[in-house]
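A single structure is presented below for examination.
A single protein chain has been omitted; all remaining protein chains appear in their positions.
Right, chain A next:
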Amino acid sequence: MNTLITRSLSRQFGALGRRTLATTQLKSGSFKVQDDKDFIDKVENSKEPVIVDFFATWCGPCKALEPRLENVIAQRKGDISVAKVDIDDLGELAAKYEVSTIPALVVFQNGKVKERLVGLQDEDKLNLWIDNILKK
């Protein structure tokens, strides 16, 4: 119970902290991509790696992945952010980056696709995967 609260508190503080830091760069944490322009601004133009989570509201595995990814990202304290793309709203983006199975995690850096991870993953796998990205 205690650890849960602490964790969620620290996550909240983390988010707060990031938000203040983000006055210069709005890239940390997890955010939902609103439109194509938003995607260009926050993902394609980002010099830091951004994980794009292509998901749909009707997709069960996507729902299961979401909290796991959030946990793993929260532990990184702002080192990497997640951009959530609803494929029903932004189908053209999914098409452009050849997403055909969801959930699909696609890492962007300097406008280029660096990594891809398709399907539901456990937290261990996500941790390893993100560690690898951050090492590069």
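What we mean here is this: a residue touches a chain if its C-beta (ideal position, glycine included) is under 8 Å from a C-beta of that chain, and two chains touch if they have at least 3 such contacts; residues count from 1.
In this section, contacts and distances are computed from a predicted model.
According to UniProt, the chain absent from the figure is "thioredoxin-disulfide reductase (NADPH)", selected among "SAM-dependent MTase RsmB/NOP-type domain-containing protein", "Eukaryotic translation initiation factor 4E family member 1B", "thioredoxin-disulfide reductase (NADPH)" or "TRAF-interacting protein with FHA domain-containing protein B". Only one of the listed residues, A:36, A:88 or A:123, touches the absent chain: A:88. On the side of chain A, touch with the chain left out of the figure occurs at residues 56-59, 87-88, 91, 95, 100-102.
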